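In what follows, a single structure is set out as structure tokens and then discussed.
A single protein chain has been omitted; all remaining protein chains appear in their positions.
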Amino acid sequence: MKSLLMMLLLFPLLGGLYHALLGVRLDRRWSEIVAVAAVAGSLIMAVAAAVVAGGRPVIFPLLEWFSVGELAASMDAMYDPLAAVMAVLVTFIAALVHLFSVIYMRREGGYARYYCYLNLFVFFMLVIVTADNLLFLFLGWEGVGFCSYALIGFWYRDAYHADAARKAFLVTRIGSAALGIAIGLFFTAFQSLSMDYITHHAGMLSAGMVLAIGLLLLAAAAGKSALLPLSIWLPDAMAGPTPVSALIHAATMVTAGVYLLLRLYPVLVLSPVAMGVTAAVGAVTALYGACSALAQHDIKRVLAYSTVSQLGFMVLGIGAEDPTGGLFHLLSQAFFKALLFLAAGCIIQSLSGEHDIFRMGRKVRHALPKVYGCFLIGALSLAAVPPTIGFFSKDRLLLTNLTHPSIFHAVLWIIGTLTTLITALYVFRLFFLVFYGGPGPKRTQAPEPGPVRPILVWTLYPLAFLALAGGVMNLPIGSWNFLDRYLMPVAGLGPPLEASPSLEWGVRIGNAVVALIGIGLAYLAYGPRPLKEKPATAPDSMQNLLYSGFYLNKLYHRWVVRPYEQAAAFLSNRVDHGGVDAVMTGSGRLASRWSMNLRLWTTGRLSTYLGVLLAGFTAMLVILALGLL
Amino acid sequence: MTLYTGIFYLLGVITLTATAMAVTRRNLVHAALWLVVSFFGTSLLFYLLGAPFLAALEVIIFAGAIMILFLFIIMTLREEAAPRSFREVWRRWRLPSILGLISLVLIGFFILSAASSYHRLMPAMAAPIDFGRFLVTDYWLPVEIVSFLLFVALVGVLYLGRATDELEEEESLPSVEEEA
Amino acid sequence: MIVPFGHVLFLAGLLFLMGAVCAAARRNLIMILMGVEVMLNAAGLVFVGAALHWGTLDGQAFVIFIMGVAAAEAGVGLVLFYYLNRRTGDTDADSYHTLKG
Amino acid sequence: MRLLLTLILFLPLIGGIAVLFFRRHPDRCRWVSLGVTLADLILVLVVWFGTDPMPGAMDGRRLFVDLPWIPALGIRYFLLLDGISLVMILLTAFLMVLCILASWRSIADRAGIYYFALLATETAVMGVFLAGDLFLFYLFWELQLIPIFFLIGLWGHPDRVRAAVRFFIFSMAGGLLLLIAIIGLYLIHGAQTEVYGFARYQLMNTTLGPAVEWWLFGAFLLGFGVKIPIVPVHTWLPDAHTEAPTAGSVILAGLLLKTGAYGLLRFGFPLFPTAAARSVPILLTLGLVGLFYIAWIALTQQDIKRIVAYSSISHMGLVVVGLAVWNEIALSGAVIQMVNHGITTSALFILVGILEERGHSRQLGDYHGLWHRMPVFSGFFLFFAMAAVGLPGLNNFIGEILILMGTFQEWPAAGIIGFIGIVLTLIYFLRLVQNLLFGPVDERMPGDDITQREAAVLIPLALAVLWIGLHPGPLLDLLAPSVAHLADLVGGNGGAADYVASGAM
Partner (left out) sequence: MSDWLLSMLPHICLGMGGFLVFCAGGFLKKRPADLLFGMALGAAVLAGLAVFFFPQGAENPNKMLDIDAFGAYFYLLLAGITILTLLFARQYARHKGFSGDEFYGILLFAALSMFLTAGALHWLAFFLGVEFLSISFYILIALSTRKPGSSEAALKYFIMGSVAGAFLVFGIAVLYAATGSMVIAESLGPYADPAQQNLILLGFSLILVGIGFKLSLVPFHFWTPDVYQGAPAPVTAFLSTGAKLCVLAALVRFGAASAEWLWEFITPVLWIMAALTMAWGNIAALTQQRMKRLLAYSSMAHMGYLLMALLAIREAGPGPFLFYATVYGLMDLGAFGSAALLSSADPEAGDREDLKDYQGLGFSHPLIGGVLAISLLSLAGLPPTGGFFGKFVLFRAALQGDFEALAVIGILTAIVSIYVYLKVIVALYFSPQTGRIPVPEPPMLGRAAGIAVMVLIVWMGVFPSPLLEVIEGIVGGY
């Protein structure tokens, strides 16, 4: 078992190191083979480990890292069902994305760098997933952040990409700081950093501590999972290559925050306030992402905002005391969003790099029929149309909120349902614009879609299958809830609150209806025969608001970035140079001035010298006389 | 109050007056001459205080040799005393005189607060013979030293005098250096 | 009795200060040197008075050496003045101020 | 083995003097210097693997030499090697080899004197790390200034003289205050015990009145604080680091700053436990203010080397925090962080030096898109920059996390602020990386990538980064006994007395 886990982690690590050290001299073919093999091997190990572990949590010390006094940071792996699910998910999607990348990136230079980061990313992600020690987790946490940074900025020559990368790194690092602080608090409270220990002894924490840690964990998750108010980096992160967006910014890394909340759920759940805040943040983020997605022009940005929205849903589920539901939605989102991104990648490649949905249209559908099919499945799943996996997972989250005793969650339920409607609307807006868009003002210069390599499309199939039929892993009917049961041994994770079957079915049908209404609205507005052609060139203020993601970037610029820079300039010019340093140099200058004055006394004239001599003698007498008196 | 006392104060007044005149004269020759008077007064005071040999030496060396030297140099330099305004004189004198006055008060305080200041001096006389014997028995070493000192001074004077001569030669014969 | 010892000292002190003030106030080199002579002379007076006061000859002996030193100083000094006067034509002490600062 | 300690200490100096005889042949100078530093490194490694903490000695000492030097003043030639010293001289010996290599070609004129200065610095710095006698420590402390002064002033950049003079004056100002305090302590101790001496363990036994202790501790703090540097007295550093030649910057950042922190660790705190314990809030504030303040200042700098230089201050600010907290974890972290900072900042300085050699400019605005032209260089740069911002798995993280975790144990608020400060560090480092490595490709940018010699300098550094980042166990084990002992020393106020009483000596 231990060796399985070791290999699980080592494969991608060695793959990454292999590229890092030998990268430049490496043949592209070898590079690709190694990269894909590393991840595939990892996938096999993940599955094997899951099978061997058989649903029991197992903790293995892998390596000593460091330990001083009570602080022991050993690289311990915990392979419980939660970790197993995540590990399989991560390696599975990573394997597909690696495969996809082989074709997708075949014309790009810097392949060694690309695969190096991608492999390392998988490694770090697996570290997060399998870590028991919080610091080990932190290693992965920061590692994925760095890889994400490097991959977003993969096309570093364009300043826009580099800036997006920096933004992503910085904002997620704010979350990291929160996580670090939380780790510090854990350490002070438990003198231990083992999550296993912490989750089993969470009751020891005082109420204030629980609240603080809960909020900090939420902040950490907000950074990584792009929740409000730290969501701003994710849309910009789309500057990276599309497979990267699929893997990191849709399926895996962004879910790390959610995973963290799940892992430490037993702590989080102790604080009702923190739970409430979590749920609220989730709901608002979901709504925010969905609304913003409505007005985007860039296919990837639509998906990115959609990811923000879906992450909000997951957190909403956790906040509503249904962590398993959150995980379920995490899985389903991973499938359909990865699918959508990869499909979008096919489209973009076919259109030689075109991202603007207003420049796509019918021709795409004709050129890429298989992609069209896959995209449709993904869109349906995202829009939560039964019987896709998306339907089941989202339905469960909404139901949980409704059945929650607190009235507060009913409000959240309303927001959630509204978001479901908007979700269906924007995803089908996207769908119709991309595949059915007729000739418009911008479409005149639209590039001709070309064919894509079939391998690209093949990688979509498994995802499409899962997005469509993955729901069976946790059907809310009878004992079909495999996932729930599988996760039972994990601390804190259990089945959702029981609701009466009628309510259950009512909500279920209602949700399906809402989704279909949304699709209908989208059809009316953007379908093959829209009610009116939207003039995309003259956006009104509402559209601007949505397009810019509620001006969040501007707000940050105005209230955070600019004051920060101003403070920097002030400190640098006024305080450091004009204040602290001026004191130092000023004292030197003062000494010089004194020096000049003293030298003026040395007039070179004997009369001065003799006069001062006499004065000195007199002064001496005065001092002595004073001493006598 | 004895005769000696009277003589002492008389001599004191003479000496002080002469010194005061000497230090304030604009004309250097006058100053030197007043100083000679002051030295004579001191010489008599020496005599009064029991040092006849020193009184003689005072006249010979101070009033005689040194002041003659002064006069000689004054003559040689032919320094002309330019009349100066009172304001300028005051500007020069004010600080030293104030300091001098303060010092005087303090010195007076220090002197007069010491017990021995009220010890009355009785007339006595050191015979020159005794004095001479004392000098060469107890103080033969300083005598040797001062002879060296005077020797060095002599050498110095010679050297500087020669330098002055060279200076004058150079002035008269500006091309000497090149030839040398 | 002649006078209290203090009076001799005070007289000498007065003389000494006159010399000192002269040296500090006058600009003429020769006058400064005269001031020094006055000061030395005052010291001699103290020595002679003190010799009488203590009844020892050391004080009187000292005066001899003062005279020797005064003579040497006057000799060197006056020749120096003479030399400087020949170089620059000046006996004003304050006109020698090329070295300063 | 005891002779070994002396040999380690003076081998570089002897080598340096030997180099002076070859000064007409720069190449021979280089090889001799390289040989000497390598030999010294090997000796240090021999000590590492060949010694164990002495049984019975509580302070974890491994070797010591104690000979009378100036008996009239009670000054002894007392070298004491414990875990902390060993780690520090290891760093010294290691960086020195790299310094020699890093300046292999860039120093053409007066190579003999240059290498002499480098080697003399090595001896002086090692002396600081090894001295167990306060006076000996002070001697080396002052001694190290002179070669560095010449290194900056002779081989530095255009504004070198001003920078060198500033550096010297700041350091000396601190040093002289230190001297006064050292003498004061020595006299008080002597008056109390009738034994006039400077040995650390003796001086720790001094009873001080509160006011006197404050004054003395203040002087120590100021003396060491200038060197570390703690924030209000840091202004010499950016100039000195920026104007120094690469090796000079490496020595300054990698070693000299460490001597300040080391002094605080070794003498400042243990000698004045009460005052030190009371001044913790002040020190924490200063350290944290440094972290933030520098993050801001560095953001506005245009000179690459200056940014790296400022980052030193912020890293050392964290070390100060670690020292102030003074528990086992934070102290280990502080020592490790000193080593880390030595490695990463040195590497960054070397990289900037490499860049400057090729591009003849240090202005941030003059470079962009280097990744395309110099991929290996860029890879290294990114790697070390990431190490500097404390990416886990790389060295700085270990130090930072130890310090902060230690801080959390005692001062949670400070720990929280510290974590936030680390985020800010990222901002200016990303700016640096962004501007240098990314951006449009420009064929005018320097194009010749890292040479083999340069790689030989950078690869050991990179390995060290990874080694400490992933497997710091050996280092921490080395430190453990000494650090535990130190932590006990100040924790209880009677620690020092107990220590001596327990017969450790």
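Should a chain be cited, it is by its letter among A, B, C and D, assigned in written order, with residues numbered from 1 in that chain.
To be clear about the criterion, contacts are C-beta pairs under 8 Å (C-beta built on N, C-alpha and C of every residue); 3 or more make two chains touch, one makes a residue touch a chain.
It should be emphasised that the depicted structure is a prediction, and the values quoted were computed from it without experimental measurement.
Only one of the listed residues, D:Ile70, D:Ala413, D:Val441 or D:Leu463, touches the absent chain: D:Ile70.
Remark: the omitted chain is touched by one listed residue; of D:Leu7, D:Ile42 or D:Ile180 this is D:Ile180. Panel shows chain B; residues 107, 109-111, 113-117, 138-139, 141-142, 145-146, 148-149, 151-153, 155-156, 159-160, 163, 166-167 of it touch the chain omitted from the view. In the full complex, chain D touches the hidden chain at residues 69-73, 110, 135, 139-140, 142-143, 145-146, 149-150, 153-154, 160-161, 164-165, 168-169, 172-173, 176-177, 179-180, 183-184, 186-187. Contact residues of chain C toward the unshown chain are 5, 9, 12, 16, 19-20, 23, 29, 32-33, 35-36, 39-40, 42-44, 46-47, 49-50, 53-54, 56, 58-59, 61-62, 65-66, 69, 72-73, 76-77, 80-81, 83-84, 87, 93, 96, 98-101.
We take it that only the chains that are shown with their structure count from here on.
The geometric centre of chain A is 96 Å away from that of chain C, both derived from CA atoms. Centre-to-centre spacing of chain B and chain D amounts to 69 Å, using the average Cα coordinate of each chain.
Shared interface positions of chain B, defined as residues touching 2 or more other chains, are 92, 95-96, 99-100, 103, 107.
Residue positions 607, 610-611, 614, 617 of chain A are each in touch with at least two other chains. Within the complex formed with chain B, the chain A residues making contact are 607, 610-611, 614-615, 617-618, 621-622, 624-625.
The part of chain B that touches chain A in the complex is made up of residues 92, 95-96, 99-100, 102-103, 106-107, 109-110. Listing the residues of chain D that touch chain A in their complex gives 169-170, 231-236, 293, 296-297, 299-301, 327-329, 332-333, 369, 371-372, 375-376, 379, 382, 386, 391-393, 397-398, 401-402, 404-409, 412, 415-416, 419-420, 422-423, 426-427, 430-431, 434, 437-441, 470-473, 476, 480, 483.
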